[in-house]
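Apart from one protein chain that is not included, each protein chain of the complex appears where it belongs.
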Amino acid sequence: MSDIIKKNAWVAGLMALLFVLLILTKAIQPSFGMSGLESVARAALPFAFATAGMAVVVIVGGIDLSVASMMAVCAVTAAVLMERMAGVPAILIVLGLGFVMGLINGGLIVLTRVPDIVVTLAMLFVWEGVALLILESPGGATTEWLKQSIRGSVIPFVPNALAIIAACVALVWIPLRRSKLGISIYATGSDELAAFRSGVAVGRTKIVAYGVCGMFCAFGGLSLASLTGIGEPVPGPYLMASVAAVVLGGVVLGGGRGGLLGPIIAVFILRIVRTILTLLAVDPNVTTIIEGTIMVGVVMLGTAATLRGARK
Amino acid sequence: MNANQILDASGIAKSFGAVKALVDASLSVSEGEIVALMGANGAGKSTFVKIITGALTPDSGKVLIRGKQARVGSPAEARRSGLVPVYQEPSLIPDLDVADNLRLTDTPVAPFERWVKELGIEGLSLSDMVGDLPLATLRILDLARALASEPDVLLLDEMTAALPSDLVERVLKVTRQQADKGMGVIYVSHRFNEISELCDRATVLRDGQTVGDLVIEPGVEDRAVELMLGQRLDLAAREVNTTRGTIGDTPRVRVKGVAIAPKVTDISFDMYPGEVLGVVALEGQGQDELFECLAGFMPPTAGSIEVNGTTTAFRHPADAIAAGVKFVPGDRADALLAQRSVRENIALPFSARMSSWGWLKMRHERERVEHAIDRLQIDTRAQGEVQRLSGGNQQKVTIGRWLATGVETLLLFDPTRGIDVRTKRQIYPLVRELAEQGSSVLFYTSELEEIPLACDRAVVIFNGRVVDIIDAENADEQTLLRAAYGLTAQEGAA
Amino acid sequence: MNMATTDSSMVRFGRFLRDNPVIPLLAFLVLMIAVLEVIRPGIVTPFRAGRDGLISTFWVGNLIKFAIPLAMLAACQVLTMLTAGIDLSAGIVATVAAFVCATLSSIWGPVPAVLIAMSMGLVVGVVNGIGVGVVRVHPLIMTLGTGLIATGCMQVYQRLVINAGSEIPAVLSWLGTGRTLSMPNGLFLFVPFALFVFWLMRFTGFGRLLFALGSNENAAKLSGVRAWQVYVALYALSGLIAALAGLLYLGMIRQTSLSLASPLLLPSVAAAVIGGTSIFGGRGSFAGAIVGALIIRVLDTMLTLMQMPEGARTMLFGLIILTVTAIYVRITGSR
Partner (left out) sequence: ADYSIGISNTVQGNGWREQMICAMRAQALVEDDVSNLIVAHRNTDSAGQLEDLNNLIEAGVDAIVLNPSNPDALNSALEMAMEKGIVVVAVDAGVSAEGAYILSNNQEEYAYLGAKWLFEQVGGKGDIVYMRGIAGVSADSDRDNGFKRALEEFPGINIVHEVFTGWQQDQGKQQMFDYLATGIPFDGVWTSGIDNVIVDAFVESGAPLVPIVGADNAGFVQYLTEVDGLTGAAVTNPGSVGGAGVALAVDILNGKAPAEKTVLVDPVLWENASDGGRATITAAQNPNLDPEWPVSVTVPGWTDYTMDQIIACKGPGDS
């Protein structure tokens, strides 16, 4: 009971923080409006998907160091395919590819019994290599409508990019979360032995969770391709950022606890902080320091609050 | 052989590396039959249960279900075949609420709730996070979940070990009822009184081998013990060491008006050097909090604790240890370094203080550790990792740690949980011996019959308050139980 | 109680490997070197290429030389992983130490420069330790954060010393580039260091506590361990080791850079895990990590010398790391 309250308090706290930051942005730059919001949402796209994927595998008790590389594979594949075929089949192929890459990660973890972090560290290099083999240097082209779809806003006051994040995450995650498979994912992350004894097919659950992660990475790769209009084979800075957002978002490393909403809010917080620092013309080196401090500081505050809560 | 036979396992063998947990084990159960599975710590009972229910695969042997050869590959398959276990360690998922735990095993909710009520757990909500529930409740939930799936055979592995007496009674009653309705039960326990009350038959394991099958009748206990241990042990000699501690002038520990929000409201007692002080309480009367408070895990919200005449305020178990107060918790998972060796587990307190971060004193350490292992007869075949020891042997390691360092004040929270008869017989004298050497021992046990065997006096706690203090001579089970239920509540005791 | 156990020789061999997990790793190392020799005949055994020498001491020395800083950073990972932690700031601490040392040497001379560089490591380490041990932030986040902060500070500092030039203290150059009996002088630092780490892990109370905290922090607390003291000491030590590795690396590369040792971070984690250290705590070996570092270095060389598209090379690197650990896990039965 108290756990549920604690968990939701964390998400609510993050939400409040995001709100405060938005107000702060408006105060600093009175002209900040819909277009600013849109650009924040667009910038958040790849981070949000990387984070969602990472969150799923962290919940199942693992970690996936290859998210950025998988995104690169998906981005170059998308860019290469879209040069040759229509957007929709290309998107479907890329989503399938992401899912399969994730399944491979998970399958290797389960089959070899090598710890997640080692397997995905190795796969980080493998997928990076695959991306380079597909496209040696940046190139390809993304379908025009896809590039347009992430701009502007169809629903008033909701940037398309935000709607896309919400829709994609909700479409994959909510049905999953409500299903028995979703419960199995939490169970496996919480206590693998007890889950096994409760009849959970632990191996299969892990593989599927990694598959879902791969699928989110495919969304991430597609969003990179639609942002830039091309495919870049070199992985971007999404690995560490996603780990940080997952932890900031209240998912416990080690598994079993947390959801996707918190981490995604955390992504937005980190993006808006960068916007604020740019608006304030803060020295970029100091920006690095501030970002590090915020990351550590928020988690510190959070742990301190939870510890105090637990003591009472 | 028997038309009603549900399960027949025979010739089961299982090795873990060099450790042969099971060599040739067999067991059968028929409809309506309750079969006890007996054996000393490490005999292979839990391993056997796990194999039957698909949590482990045997190296050899066969399992017949209703006369047909069956391959039970996983716990899920076992469940579908009607074999449902309650394992020695809780198997609920801590980060899921009760409802999700039920969904995970496809357990119907309505019968589950009925069973929970029947087993005497009040005020449970399906949205409670399992990790927040106390151990005893978890055991009951495990059982209720098993019962709700209407098994053909129910396997209970030391189901009652962590339960206080009131809940034990309920469990026994419910089990009997279900057996009468045709369910087969395999019942693992170290408690003879439960077995003789409940079971029809007993299968005895020794060193991984089935060494006998007994019909439960009066006087069968001696025979069972002989089979279990391969030697005679006089069960009638219940008296342990009769030298009782002397109650001197300065108490070793004086607990004065201690309250710990929200459960404990007012606890006071004195504990003297050379005394073993029993604690008697039903489930959840505040005994857990009392022990944790004395051990330095949490400060009292009111009242004071004096050790050797000085008032103390422990902020960390290290403070308590420095004051000579040492704690063996009830849940051994809390106390053990699962992946480390027996030796490191026992020697852990030696390195705790900053001043001992340098060179290890290997010789000194080995001597102390070996002494503790000897004294508790820890089965060290799988000593490389404590998690590979049997449940009872793990329990012994938690006690051994403090034997090795020496104790002034020892807080034992249900130390004989899951320990076999012979070792229990060794633990009581051990506790008495410690007392004779001048230590004080606070001894909570869920088995009331242990109180007169080991203690000088017993504090009875009910609803967070001390309701009575009873001398050992008068502490027969009846009296204690009545007191524990708050029936003899004398106002102003202590 | 004791049963007469008659083990087959297979079982006994399996147990032997399990108790000495370094041995299969060493076998892998030898295997990889053999493969390298096949790919480039003469690189390890020059006589096959018509040059002098049975074994190329230059090549072996070189292998060891570049494995040393990697192994030192892997020590940071092994030690922190024992407590189920990790030190992601190690690469940056090493870089900062090297950068600070090189730039300050030309201003204040080598001794103060080295001392200040080491104290940078200490400061970051103590902050990590307080964050992890007292405030209880997850080590991954804590060290990632301090790493970012340290990077930012170094960038700010960098702008102050653009025209200070840089100077590599002679001792460091000697350690980093010199050779004695064809072996790198870095061994004069590394051998005592490795012995120290072995001693710390095996023969001290502190080492015991690292394993204990990684296995079950609650049990350690129950036994009277004040975990925060251990964490602060551990991360401070890790920071010092990282700074030392950075200084040695500076002597080897003889060039400052704002990202000098940062690329060693992931390989150092890889070396630790290849060497059988569990990131979940409670199990680890430095000997394994050293062999892990050597394996990674041989692999690097192998891939450098193989002519193939960069993508295939990167892919192969990952696949080999995975294969090595998978076979290793299979043989030793450990996870």
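Letters A, B and C mark the chains as written, and numbering starts fresh at 1 in each.
Assume contacts are C-beta pairs under 8 Å (C-beta built on N, C-alpha and C of every residue); 3 or more make two chains touch, one makes a residue touch a chain.
Predicted, not measured: the structure shown is a model, and the values here were computed from it.
Taking the full assembly into account, the omitted chain touches A, C.
Residue C:155 is the one among C:155, C:204 or C:218 that touches the chain missing from this view. Of the candidate positions A:42, A:197 or A:257, contact with the unshown chain belongs to A:42. In the complete assembly, the contact with the undisplayed chain comes from C:58, out of C:58, C:108 or C:199.
Check A:88, A:193, A:234 or A:301 against the missing chain and you find that the one touching it is A:234.
On the side of subunit A, touch with the chain left out of the figure occurs at residues 29, 31-32, 35-36, 39, 42-43, 45-46, 131-132, 135-138, 147, 151, 223-224, 227-230, 232-237, 271, 274-275, 278-279, 281, 283-285, 287-288. Residues 40, 42-43, 46, 49, 51, 56, 58-59, 62, 66, 151, 155, 158-159, 161-166, 177, 249, 252-264, 300-301, 304-305, 307, 310-311 are the ones on subunit C that touch the missing chain.
Here is the rule we use: only the chains that are shown with their structure count from here on.
Chain contacts in this assembly form a complete graph, since each chain touches every other chain. Greatest Cα centroid separation from subunit C: this falls to B. In this structure, the chain pairs B-C and A-B differ in their number of contacting C-beta pairs, and the larger number is found at B-C. Averaged C-alpha coordinates put the centre of subunit A at 30 Å from the centre of subunit C. Shown for subunit B are the residues that touch two or more other chains, of which there are none. Within subunit A, no positions touching two or more other chains are listed. By the touch rule above, subunit A contacts subunit B in their complex via residues 1-4, 180, 183-184, 186-187, 189-191, 193-201, 256-257, 311.
Against subunit C, the residues of subunit A that register as touching in their complex are 108, 112-115, 117-119, 121-134, 136, 233, 240, 243-244, 247-248, 253, 283-293, 295-296, 299-300, 303-304, 307. Subunit C makes touch with subunit A in their complex at residues 131, 135-138, 140-142, 144-149, 151-153, 155-156, 159, 266, 269-270, 273-274, 278-280, 309-319, 321-322, 325-326, 329-330, 335.
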